[in-house]
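All protein chains of the complex are present and in place, except for one that has been dropped.
Here is chain A:
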Amino acid sequence: MQQDRLSDWLVKHELVHRSLGFDCRGIETLQIKTEDWYSIAVISYVYGYNYLRSQCAYDVAPGGFLASVYHLTRIQYGVDKPEEVCIKVFVPKNNPRISSVFWIWKSADFQERESYDMLGISYDNHPRLKRILMPESWIGWPLRKDYITPNFYEIQDAH
């Protein structure tokens, strides 16, 4: 099947990954280890995935991991259903560092900054990693599940 292609290819080349099955739209999902991620990103680019459709991140569980998710696809002409793959990299909360893929796919620039701002995942080798949504002096990672909003006056109950 076309969808299994990347997974088979990786297995054939003995690259460590774990397949997480398919999501609802039929896109295969892989889990990659943090230390392998940069080399696999380069390999995917060489394989043909020339477009990082989106990069997002989420907090898996309080006290658990943070996940950084990459949707890759291949832009080419005359194709009805382009190949897509979704890659997740899980990183622990006490040391949330992933290598940045900015130098491979430029669209990761703002998206990795947003993941940094909201969840605190810091991307190594990102040229401009700073807060993008919150004010620069903000303390804390707002979208983590254990984040508590400070008691600012502007956030009021309705009278």
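In the analysis below, a residue touches a chain if its C-beta (ideal position, glycine included) is under 8 Å from a C-beta of that chain, and two chains touch if they have at least 3 such contacts; residues count from 1.
Everything that follows uses one rule, which is that contacts and distances are computed from a predicted model.
A.B. asks: Among "NAD-dependent epimerase/dehydratase domain-containing protein", "NAD(P)H-quinone oxidoreductase subunit M, chloroplastic", "POTRA domain-containing protein" or "Sec1 family protein", go ahead and choose the protein name stored in UniProt for the chain not displayed.
C.D. replies: Going by its UniProt entry, the chain not pictured is "NAD(P)H-quinone oxidoreductase subunit M, chloroplastic".
A.B. asks: Which positions on chain A touch the chain that was left off?
C.D. replies: Spelled out for chain A, the touching residues are 120, 122, 126-131, 135-140, 148, 150-154, 159.
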